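All protein chains but one are shown in place.
What follows is subunit A.
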Amino acid sequence: MASNARLATGHAALAGDTIIALRGVTKSYGEGATAFLALKGIDLDITQGDFVAVMGASGSGKSTTMNILGCLDVPSAGTFQFKGVHVETLDRDQRALLRRKYLGFVFQGFNLLARTSALENVELPLLYRGDAKKARHDTAMAALDKVGLADWWDHTPAELSGGQQQRVAIARAIVTSPAVLLADEPTGNLDSERSVEIMELLSGLNRDSGITVIMVTHEPDMAAFARTIVHFKDGLVERVEAHNSPSRLREGSQ
């Protein structure tokens, strides 16, 4: 809720409460004859507080788009506005600071630091933010509590199940109260029961904390939790599908 309140102020550059706006975004890799055009001109708006599922076959451009949305990469051409800021004009470190403040990442492979306790993993973004020891500890414990792992704070990833590791990763992603949570196939390495738990957790965060969630998935079951589904094909947005009542109940109808 706090992040929602913060987001609501001072960003009149975009219409409504659009938080992300891509205009004519292209991305090419390599040069000359071997150049490969991964994105061929994307226009995409994402509303603040939305739960977006990104779907598409391998090589359809969804990963490239996620990298750009995550400010890890910049478009070759076109514009990317994040909260009114033209990300394509920012340098490496400016984008890092933007990620630090507004973005949270959840990966398919969890990507926790090995031999590092859950608490220390969750504290990591707070360390870079410069929080004091006590604040770091309390905020990280609150985040672990949100994902239901407060009792597991001193366990290392090796001592946690896949589902638990992903929960720690989610706690790490939300510990800084980001505006947007980017999840790259968050359930790809989990069985269906754990997958549903993770999806419910993400839905809850989206619903209760107002975090905008953008998630890549191959599984229609998981996409069903989203309110908006963006389909990619051949480096273009094929269609944007709106789900009015996303819920677990839709699972059966897919």
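Note that in this section contacts are C-beta pairs under 8 Å (C-beta built on N, C-alpha and C of every residue); 3 or more make two chains touch, one makes a residue touch a chain; residues count from 1.
We take it that contacts and distances are computed from a predicted model.
A chain of this complex does not appear here, and its UniProt-recorded name among "Sarcosine oxidase subunit delta", "Multidrug ABC transporter substrate-binding protein", "Na+/H+ antiporter subunit G" or "Response regulator" is "Multidrug ABC transporter substrate-binding protein".
Per the touch definition above, the residue from A:56, A:70 or A:210 contacting the chain not shown is A:70. Listed residues A:96, A:142, A:196 or A:236: the one in touch with the omitted chain is A:96. The missing chain, though absent from the display, is touched by one residue of A:35, A:57, A:77 or A:127; that residue is A:127.
Subunit A residues in contact with the hidden partner, per the touch definition given at the top, are 67, 70, 72-73, 92-93, 96-101, 103, 105, 107, 111-116, 120, 124-125, 127-130, 172.
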